[in-house]
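For this view, one protein chain was removed and the others were kept in their places.
Chain lettering (A, B, C and D) follows the sequence in which the chains are written, and residue indices restart at 1 in each chain.
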Amino acid sequence: MLQITGLTVKYGVGVHALQDASVDVPEGAVAAVIGGNGAGKSSLMRAISGTLGFHAGRVVEGSITYDGRNLAGLSPQKILRLGIAHVPEGRRILGEMTVLENLRAGGAIVRSTRKRVNALQEIMDRFPILAERRNQRAGLLSGGEQQILAIGRGLMSSPKVMLLDEPTLGLSPQMVERVADTIREVNASGVTVVVVEQNAAMALGVATDGHVIERGRVVLSDSAAALRDSPDVRRLFLGGDVDEGLGLDAAPASLATLTRWSA
Amino acid sequence: MARSLTLQDVSLRFGGISVLDGVSFTVNPGSIHAVIGPNGAGKSSCFNVISGLYRATAGSVHFGDVDLCRLAPHQIAAQGVGRAFQNIALAPHETVLDNLMVARHRLTRAGMISTALALPSARREAAAHRQRVEEIAIFVGLTDVLRAPAGTLSYGWRKKVELARALATEPDILMLDEPVAGMPAGEKMEIAALIRAIRDALGISVVLVEHDMPMVMSLADHITVLDFGRRIADGTPREVMADFHVIQAYLGTTDAPADELADALNQEVADRA
Amino acid sequence: AGGASGSTANADGVKIDYGVKDKELTIGVVSDLSGPFSAQGQSMVAGNQIYFNERNTGDKICGYTVKLDVQDHGYDVQKAQTAFNGMEPKVLAVTQLLGSPQIGALAPAMTNSETTTILSGWSSAGLASADQPNNAYYAVVGTTLPVAVIDGLSYLAQQGAIKDGNPIGHIHLTGDMGDNALKGSKAYAKKHNLKLTDIEVTGQEVDLTSQLAKLKRAGVKAVLVTAPPKTTGQLAAAMQAARMDLPILASAPAYSPTLVDASSPTKDFIERHLLATTPLVPFGDDTETSAKVAKEFDEGKKSGLIAGSAVANQEVNYGYAMSVVLGDALDAACKAGDLTRAGLHKALGTLDHVTTGVTVDLDYTDRSRTPSTKAYIVKPDGSAVGGGKLVTEVSSDEATTFQD
Amino acid sequence: MLETLLQGLSSSSIYAVLALGFVVIYKGTKVVNLAHGSVMLLGVYVISLLAPRLGFWPGAVIGILVGAAGAVVIQFMTNAVRSKDHLVMTIMTIGINVMIAAELTHEIGDATVFTGDPWGNRSLSIGGSSFPVSRLMALIVGSVLIGVIFAIFRFTQFGVKLRASAVDAETSSLLGISQRSVSIWSWVIGGGLATVGGIFLAAFPANGLDSGSATLAMSAIPAIIIGGMDSAGGAVLGGLIVGCGEAVARRLIPELAPVLGDSFASVVPFILMLAVLLVRPSGLFGSKVVQRV
Partner (left out) sequence: MSDLIWKRSGIALVAVLLLAVPFILENDMLGVAIVCLAYAVAAIGLTVLVGVGGQLSLAHGFFVAVGAYAYTVFGSPKGEHLFGFGLPPLIAAIGAVVVAAFAGLAFSPIARRLGGLYLGMASLALVFIADYVFQRVGALSGGSGGRMVPAFTVGGLQLSGFTKHLWIAGVDFGGMQRLWYLVLIVAVLSAVAALRIVRGRPGQALQLMRDNPAAAAAMGVNIPRAKSGVFVMSSAYAGLAGVLIALQAQTVVPHTFSMTLSLNLLVMIILGGLGSVQGAVVGAVVVNLLPAILDKLGTSGALAFIDPTGVRGMSGGLFSALVFGAAVVLVLIFEPLGLAGLFRRAVRRASITRAG
């Protein structure tokens, strides 16, 4: 249903953030995208939702199709109207507006007031903290609360595809579970989900498929279960197997030392 | 230098919301002290009270003999309280190097006039501090990105710059708010090792807020647990782990191999030294 | 370049220096042709052009064809300086300098280059004085504001509109134009024991109702106004709203034919109550010179001599009068055989009776005194070409003895 | 004193309408439209041209539309700024203002511009003092407009969209909010309000506008700041404070502090503004600049 083929993304005059990346997300799937810092995960999401332009980035090559329709050149609004919602990295809540106003803004494309109110109710039920803080200025929420607001806001438009960029960033273990449950539930109601995560355990826990991106390239695509069992993935992303030496080669630490400053 | 940080019955209210409610704990000199708790528990607010960005409604914060509640944020920084922020707070258009240089503000003197005249004292000062900042950057592993504008780095890199900047204030106590959020497991480990190495090399205290339990359990000497602005537990990792309230409020289930992790960490720190 | 450089003599033995070349004599104009006073500026330029055109085609000045070097400053001080610095080596004199900030800013340059300059404006700040030694090369054309105010008040008294001991009001702009006129009303009030209530305005008021309330409380019998015409309109409107049927006496800058624009809701009130005290004959009035200027203005517009955007109002007459004064001085200098800047300056000082035909008669023998103590009373009239009718010429003892 | 307050009230409504125009544009695009006065003058000038032929009402409708269209043109220009820096956009309105003001000055010349409004020079007697009908109309029209705009902000999604798109372009586009249409609408409303304000500013007893009247719009600035730049309610309150403060100052200063002179009243709004800012740095109703770390 969502098909990314040979995608190459570039920022400004700099290097390629994504190179020849292909990802296929079947209808009803939960696709997990995992990879290290700066691997290009967020760039992939931005490319799909048409927001690369806000970061001086652009698609150099390749195509993204949704239900057979090419998304190239469509505005973010158009893409959202097609049913693809993107919960961006770093929350991007509207800090000067209240929690309620943020959620209402999330339902901006929903024409029917009744639908909007229902969606609102549903989200507040799911995340009671949002109901509690409905009139608080969103910028004053705690980091985790803001993240939940961002997810809730993404749900407001009742999308067919949800792109979640690090939805559990800064969430407590309990809340991570809640978000995982939410992903399962919306998926069960027919929504296709693409989730980018550093928390690979959680992502691969809810996902049907998984894709590993490294330095802009998709290096591994398989079923989530297969990836969970892959030793490489365990080593790099699941923080697992201590016997294998903490994955020091994956993230070489400097050997420098530091002494106290005196001046 | 070895000073303990003590919060005594700190309360904080915003309008009708009680954010902190009689919170007390002590960070012992040279220890790694974790503050954990569910989202919205008041951890960051606690940090904000310590660094003077929020004024406690009641209670006191002492760093050694100094009552931090009486001081403005920049004076608290001058006391050697260094801080990395949960939401990255860098100057995005400036280079990483310049971002780190700001951290030297409290240690340097050059004002508008001596900078404008490029007095020898100002020049010497700038050179010495640049050298130290580069040392710190190497230590944290930022050598490759020193000249890049901070805003163009990916999330994980920016988190590292945050950490390095806090370190560059030459703190006596280093406060880290979720330093490894958004990092892959491998890098988390690296940062954890780094934090331990900092403590060991410099002998300073570290206050750590983190949701990553394996990391907290293996790194912390002492843990304070907050929930709804109240302290619900306080003790060593083992004690806290055993506490029923904590499990209920926060952890749910845990399968973190904490002990093994701790061993591995020790190993790595030994390697670095 | 300073004015002290060497002069030469032309074929007729007349000494010349700047601005005279071959058969051409260049005169400068530094005016506002694009800024807030561009309408006035353009009309005055039209007046300047009409006069020199007349001279060029008829009785030539010293045998020369006069060329006008017209520069626009858009009411910007800096631009005025650049414009003058640019034209200075090439002009003999300046026949129009508009805008009090620009007049103030250029004073040192005019003195240093000995450039005789005709001002647009009637503030006595344009006269030479101890505080303004640099005004020595400036010439005001008309009656200074305080003197005209005194003349106007004596006319009102003559008509029985005000009596000794009456309260009167004076609405005036902050700054020197208003302060200057106020000197006149104060002097007259003192002499006739009038109770003067003065009110400062900035010209940026939304309306004048609250200001007027003060005059109403004071029970004034007449209101003077020295401010932009817009303020005069607001004053009239506020008086009408407050049902104050009193005479309004407007200083020359406070009056403009647009006040009796057909679409103005206060037109009738203004026609009934307003009188202007001004050195100028209204445009298109049936006096000989004014009628002639109006005719040439129309023809000039048709023939493309005069800008299409120049408005037919009293500023045309004003511009004409400015150039008559300069023209007379040039003639006198030529006669004296010295058409240099210094010679021109001296020649202007010998003119004790310039008749422009569109202003009161003028005397330039003492540059620190008003060139005239007389003023015209003009009544607004929407049906007249220039929006007003000349009522009479007034003079008064108070005006002749006034010292500011 | 009643008279003074009445006087204050009548100019307040004009300040409020002008201030509201600034606020709506600011809320929608975070741009302070420094060409607001020129837009106002443009609208009123068009009315003055059309009213004699078409009558006041059709003229006014067209004039208001022209004001709105003028504002939209400015929006297009500012929107073309690639960096989307609000300060750059604000500064661009200065450049645009230079152009419009030059052309209008050229067109209007020394004429006084009248709209030919139907209220003419009539006034009512209230408690012994007279009150011009046009000012009563300003009060009524002002209140209605303010009410309508409040309703739009409060009861429709428009208000939310407006603010969202001003705060964060990327996020709001992710929420399907077309920044373009939202900001166009805010400029349409702002330009329209400028013209409406201009109509009353020109009406009796103010006696028309001239080519220099554009700067009058600047006198609404203290009203916006006192109220809070992004608060419609604040604009209204700010207008009231400025209007009444000025009227009271006019009444009292000659008695209490004659040294200051009558013209001091015209800086009173600015002094009130500074006083308010010392106590409340973002105005009475403005959203506080909050930053959480």
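Definition applied: a contact is a pair of C-beta atoms (placed from the backbone, for glycine too) under 8 Å apart; a residue touches a chain by one contact, two chains touch by 3 or more.
Not measured: the values here are computed from a predicted model.
**Q** Can you list the shown chains that the absent chain is in touch with?
**A** Displayed chains contacted by the hidden chain, ordered by label: B, C, D.
**Q** Which residue among C:70, C:156, C:189 or C:378 touches the omitted chain?
**A** C:70
**Q** For the chain left off this view, which of D:124, D:151 or D:277 is in contact with it?
**A** Only one of D:124, D:151 or D:277 touches the chain omitted from view, namely D:277.
**Q** In the whole complex, not just what's shown, which of C:176, C:298, C:363 or C:393 touches the removed chain?
**A** Of the listed residues, the one touching the omitted chain is C:176.
**Q** On chain C, where is the contact patch with the chain that was removed from view?
**A** The missing chain touches chain C at positions 1-2, 33-35, 38, 42, 45, 49, 70-72, 74-75, 77-79, 81-86, 88, 100-109, 112, 123, 125-126, 130-132, 134, 174-177, 179, 202, 304-310.
**Q** Which parts of chain B are in contact with the chain that was left out?
**A** So the residues of chain B touching the missing chain come out as 51-53, 72-74, 76-78, 83, 85, 89-94, 98-99, 101-106, 108, 110-112, 115-118, 122, 125-126, 165, 169.
**Q** Counting contacts across the full complex, list the positions on chain D that touch the omitted chain.
**A** 32, 34, 77, 80-83, 85-88, 90-92, 94-99, 101-103, 106, 215, 218, 221-222, 224-225, 229, 260-261, 263-264, 266-267, 270-271, 273-274, 277-278, 281-283, 286, 289, 291, 293
Operating definition for what follows: only the chains that are shown with their structure count from here on.
**Q** More C-beta contacts across A-B or across C-D?
**A** Pair with the higher count of C-beta contacts: A-B.
**Q** Centre to centre, by mean C-alpha position, how many angstrom separate chain A and chain B?
**A** About 27 Å, centre to centre.
**Q** Taking each chain's centre as the mean of its CA atoms, how far is chain C from chain D in angstrom?
**A** Going by mean C-alpha positions, chain C sits 36 Å from chain D.
**Q** Round to the nearest whole Å and give the separation of the Cα centres of chain B and chain D.
**A** 48
**Q** At least two partner chains per residue is the criterion; list those residues in chain B.
**A** 44, 86-87
**Q** At which residue positions does chain D touch at least two other chains?
**A** 292
**Q** Which of the residues in chain C come into contact with chain D in the complex?
**A** 34-36, 38-40, 42, 174, 199-211, 213-214, 228-230, 233-234, 236-238, 240-243, 256, 258-259, 261, 263-266, 269, 309, 311, 313
**Q** Where on chain A is chain B touching in the complex?
**A** Per the stated touch rule, the residues are 11, 14, 34-38, 42, 89-90, 129, 136, 140-145, 147-148, 166, 169-177, 198, 200, 235-240, 242, 246-248, 250-251, 253-261, 263.
**Q** So in the complex, the part of chain A that touches chain D is made up of which residues?
**A** 49, 51, 54, 75-77, 80-81, 85-86, 88, 92-97, 101, 104-109, 137, 139-141, 153, 157
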